[in-house]
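The complex appears here without one of its protein chains, the remainder shown in place.
Now for subunit A:
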Amino acid sequence: MITNPSHYISHRMAAREPSRYLTRALPRASVPSIRPQGFLSRRNVSDEAPARRLSDHFTELESASSLSTTVPNSAAASFDPLARAAARKNQLPRGRYQFRSPKYNRGPLHPHQPPPPSHPSSRLFVPGPFSAPRAEQTFDSTVSPDIMTLCYVHTPPGFKPPPKSARLREWDDSSPYHKNRVLRGPRGGDVLRLLRKPIKFNNIPEIERITIHSYVKNAAAERNSSWLHVAGIAVQAISNVRVETFKSKSNVAPWGIAANRDSVAVKAELFGENMYHFLGKLVDVVLPRIKDWEGVKGSSGDSSGNITFGLVPENVALFPELEINYDMYPPKMIPGCHITLHTTAKTDKDARLLLSAMGIPFYGKIVN
C-alpha cells in the first residue's frame, strides 16, 4: 500500500473527506459518466440499475431526524435504574445461558475444552483469598524490609565481583576419550547446591508453602483404618486443607506395614492464605504452650532453605481446633506430625533469619 504512492494519497484524502463518496453516490444519475460512452456502445443493466435503486432509497428516507424529537420531562425524571433495582423485591432470573465446564478433560485435541482453573466457571476453581492474614501483613510491613536491610551488602560503584570458576569442571584433554564427555561434578561431593544470589528487593526470601506430614505407624497394625482417619481429620482440622494419603514405600516388619499396600501417611500442603493463618496460629498460640520447648533445632534444614521440625501428639493436641472438640478424637490416635516450612531462601541461614523474624525460635548450634 505504501509502495503505491497515488493509492496511498487517495486513501488518506478519502479519510479526510468522508463525504466524497457520498457526493459521488447521491447524484449518480445527473453526473455525466467519466467513461466516454460513445466508444462503448454496449450497455449493461448493471450500469444504470444501482444508481436508480440508491436514489429510490434516499427518496424513501424521512427528512426529519429522530434526534431532534424532544423527550418529555416526566420520562427523564422517572428514569432511575438504581432505585428500581433497589425497590425490586425478588432477584431477577438469571440469564438463560450459563456455561458449565465439561466434567472431563478429554485431551488437548477435543473441541470441548474446560476453562482454565482460574476461571470461576471451572470445576477446579478455588475462590479466595478472603482475608489478609496477620502473619502475611507482618511479613509485608516489617519482616521483608528488615531482611533486605540486614542482608544488604554494599559494593562501591564500579566494583566487579571476582570471577568464580565454573561449578562443573571441564575435563583436561589428557585422554582422547574426554571428547564430548559430560562435565565433572563439583569438588568435594556430587551435590550442586543452590546458588545464593545477593538479596535485593526482588528476591527477599519468603515462605512459599508449609507441609504438614504425619506418618501413622499403627495404620496397618490393627487391620482397621481408624488411625489414618483420625490422623487425616486432625491434620485437616489444624490446617484447613484436605489431606492426601500416601502408601508406604518400604516394608516395616514390626509395624506390619507392607510396601505399596498400606496407606500409612497423611500430608497437607498449605499455600497462601491457609499457610499464613496456620503459621500465625502455630507461632502465637501453639508453640508457647509446649512444655519445656526450647525451639527448633538449629541444625534442622535441608541446606536449601527448607526447615523441618516435629510435634509430638501431645503438642498437636494443643491446637485450638483440636481442643475445641477434643472428645471427637480418640486420645491415643492423635497423630504427631512433621512441619516443613518451605521458603524461597537458597540457604538455611537465610531461611532461619526469615523464620526467626516470623517468630520461630531456634536453639543449639546453628548450622550454615
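As a convention for this text, contacts are C-beta pairs under 8 Å (C-beta built on N, C-alpha and C of every residue); 3 or more make two chains touch, one makes a residue touch a chain; residues count from 1.
Rule of thumb we're sticking to: contacts and distances are computed from a predicted model.
S.K.: Could you check which of "DNA replication complex GINS protein PSF3", "Ribosomal protein bL31m N-terminal domain-containing protein", "Cyclin-dependent kinase E-1" or "Elongator complex protein 6" matches the UniProt name for the chain that's left out?
M.R.: Matching the unshown chain against "DNA replication complex GINS protein PSF3", "Ribosomal protein bL31m N-terminal domain-containing protein", "Cyclin-dependent kinase E-1" or "Elongator complex protein 6" yields "Ribosomal protein bL31m N-terminal domain-containing protein".
S.K.: Can you tell me which of A:Pro205, A:Gly280, A:Gly305 or A:Pro335 touches the chain that was removed from the display?
M.R.: Only one listed residue reaches the unshown chain, and that is A:Gly280.
S.K.: Quick one: say which of A:Ala83, A:Leu124 or A:Leu150 touches the chain that got left out.
M.R.: A:Leu124
S.K.: Determine and list the subunit A residues touching the chain excluded from the picture.
M.R.: On the side of subunit A, residues 101-109, 114, 122-124, 126, 130-131, 133-134, 236-238, 240-242, 273-274, 277, 280-281, 283-285, 288-289, 293-295, 320-321, 324, 359, 361 touch the unshown chain.
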